[in-house]
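Single-structure report; data block below.
Excluded from the complex is one protein chain; the other protein chains are retained at their positions.
Going in written order, the chains are labelled A, B and C, and every chain counts its residues from 1.
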Amino acid sequence: MKSFLKYLGIEPERYQLAWISGSEGQKFADVMAHVVAEVKKVGPNRKLREEHE
Amino acid sequence: MKVLPSDKIREALNILSGEAEVYVPQMRDDVSGYFIWADNPQVELALDILNTYMSPKNVVLPQTENMYSFSAVGQDANVVEVANPQGQRVIFGIKGCDLKALEALDLAFLTKGYEDEFYKARRQNLAIIARACYTPGPACFCESMGVDRLNPEADVVIHDLGNQSFAWEPKTPKGEELTSKLQGVLVEQDVKLPQAAELKRKIDITGLSEKLAGMFEHPVWDELSSRCMNCGTCTYVCPSCYCFDIQVNTRGEAGNRFRCWDSCMYREYTLMAGGHNPREYKKERFRNRFLHKLQFFNERYGVNLCIGCGRCVILCPNGVNILEVIDKLKEVQVDA
Amino acid sequence: MHDHGECNCKDHGQTNPLVPTMVKVLKIVEETPDVKTFYVAGENGIPFKVMPGQLAMVSQLPIGEGMFSVSWQADDHLQFAIKRVGLLTEALHDIEVGQTLGVRGPYGNGFPVEACKGKDMLFIGGGIGLAPLRSFIKYCFKYRQDYGKIKIIYGARSYDDLCFKQELFEEWPQVPDCEVFVTIDNPEEKWNGHVGFVPAYLEEINPSPQGTIAVTCGPPIMIKFVLQSLEKMGYSDEQVITTLEMRMKCGIGKCGRCNIGSEFICLDGPVFDLTQLKKLPPEW
Partner (left out) sequence: MSDNTMKAREIAKKLLQDGTVDLVLGWEKGDEPYVSAPTVIRDASETDRLVVDEYCIHDLAALLTDYRDSHDKIAIFAKGCDSRGIVRMIQDRVITRDRLYIIGLNCSGMKDPNEYARAASGMSKITPAKKATKCQSCQYPNPIIYDEILGELQQPGADNRFAEIEKIENMTPDEKYEFFSRELSKCIRCYACRNACVACNCRTCIFDETKPQWVGRATDTVNNMLYHIVRAMHVAGRCVECGECERACPAGVPLMLLNRKLIKDVDQLFGPYQAGLSLEGDAIPPLSRYRVDDPDEFM
């Protein structure tokens, strides 16, 4: 899925997978921070969005 | 007679686009259809091909059309704004067969107790510049379906003189109005209209509608529908198929209700909430489409719904051919 | 094309027949575990007049629209009995009093109330099929003197599934010259009435076709068997009326899906008598 979305032009940073168990709270926080940083770097998403006319 | 020279066509379209949305046949990659000229005037006009794959019905019945927007907050909701597609429209280059389909759509949308306001708004202020058809294609059988291809009922009829310039023949007051708007580009020339080629395909459907009335349970329908795969291609490219679906598009506390094309070939077209489906199987849906084309519409409005343009014959992936279907239906014995 | 009786479906609030007018839900009555009756009205009373058997499109704007028979048109409100089967009906069953809904209509030809005057009436209903019949039954009670003897045969899967129990067991049997026969599919302890399917029960009661009009509505399979039983019992085609159910989207005979042959259920129907039905292809 990740490679397919990249193929369609969605920046890879926008679609990330992580396997975090319920007890790994810290890892969850780190992954979230990482994702936010990455997506901020890429900027607001204009793709696959309905433009309201 | 007035003539629109080939090098002035673009200019004429730009003039008309001043006060109206002008729909012209254009080629998008290898799909041709009727698109708004002002959207991309640089694209070549598809006037040198017989007809467009996508029929011009999207001019009066867009594939997706917003009906009304609403807001729904908590317990109360109300309609905010109802779409009202006013504004002048001109269709340039439509042929006699598609025009006859437009008449069938008028019957469906504007008669029998209710008028469809959205359709009416688009249809009423539509000026029609029709193209007389001198060079029919192999799959055309429009004359057997009562289409006058050389003299269609339009505001202006244009005749292709062979060198991409068109004889311009206004027919109605609206046509005269268009002519006066374009008198800067039209030139006066005496002109010889080309010789009309004969139609290769003729088919006689007299009495077919009555015969079909007694053939609902006939086993021929199994055989005819066996090759169909129930996709929606034939209904979407057909100029006279008009079935639509009403859907809602909700974004939080606001949204809009829109309508979009639908096809009787889809299983969920008649699937009811409780699970009952009067046309559950492919044969029933296939039969319903052809009966609607050749019998039901005729019984209800007195006109056939098939106008012989041949698009479904050309574009069906599995080679279902309405001409073969008609021949088979005529040839089959009805015992009851 | 059937005339619309005295109803004036042209002068409702909206000129565009596809755009709903807003109404508020005044009262919700729980008929059975999956059927509720909704009492709705606009600011100035009923949004439009409705004849028995006519339909209206009820819409919860963000969810969707659905066509329902108007179970009764009182002076100040409309009643819809709605069974929970799909996306919209599930949402409708979660709403409370005060909710705003969209309504448009009335659609369809409705029952031939004039033509049935002076006749004995036989109503045969199954499950939620009683909802459209109820509009005609209450109309007959309202103008009781215009109609002869009334028999109501009604069945459902179980006791809980019987709709309008209060009217069925208390009110309607008190109406002069009106008999009510109720059955359920399989026996239950707290039920000592008749047990069995409606078509079988109908043949058991065997009401004479003399001067009678039979009106039936229910699941398609029940209608088909009831029609056979009525024919066996000597009812001529003109004496048998049914109201049918199809998927409907526009309600004004345009979108093309509710057709039986060349007739549209939402416009030329939903009420047909057997002579008309027999002319149409058996596809409903």
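Keep in mind that, in the parts below, contacts are C-beta pairs under 8 Å (C-beta built on N, C-alpha and C of every residue); 3 or more make two chains touch, one makes a residue touch a chain.
Small disclaimer: the values here were computed from a predicted structure and weren't measured.
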Seminar exercise, completed: Displayed chains in contact with the omitted chain are A, B, C
Exercise. For the chain left off this view, which of B:D7, B:E176 or B:E268 is in contact with it?
Worked result: B:E268
Seminar exercise, completed: Out of B:T111, B:N151 or B:S226, the sole contact with the unshown chain comes from B:S226
Problem set entry | Sites on chain C contacted by the missing partner chain, in the whole complex | 86-87, 90
Seminar exercise, completed: Per the touch rule stated above, chain A touches the missing chain via residues 1, 3-11, 16-19, 47-50
For this session: Name every residue on chain B in touch with the hidden partner chain.
Result: 28-32, 48-54, 63-64, 135, 137-139, 223, 226-227, 229-233, 235-237, 245, 247, 249, 258, 260-263, 266-268, 271, 282, 310-311, 313-315, 317-321, 323-324
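The rule is short, and it goes like this: only the chains that are shown with their structure count from here on.
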Seminar exercise, completed: Per the C-alpha means, the centres of chain B and chain C lie apart by a whole-Å value of 38
Exercise. Where the CA atoms of chain A average out and where those of chain B average out, how many Å apart are those spots?
Worked result: 44
Exercise. Between chain A and chain C, what is the gap in Å from one C-alpha centre to the other?
Worked result: 53
Exercise. Which residues does chain C have that touch at least 2 chains other than itself?
Worked result: none
Problem set entry | Multi-partner residues of chain B (at least 2 other chains) | none
Seminar exercise, completed: chain C contacts chain B in the complex at 1, 15-20, 22, 60-66, 85-89, 95-96, 98-102, 219-220, 245-247, 249-250, 252-263, 267, 281-284
Exercise. Which of the residues in chain B come into contact with chain C in the complex?
Worked result: 67-68, 70, 72, 75-79, 82, 108-109, 112-114, 116-118, 216, 242-246, 248, 250, 253, 255, 257, 259, 262, 264, 269-274, 276, 278-279, 284, 288, 291-292, 295-297, 299-300
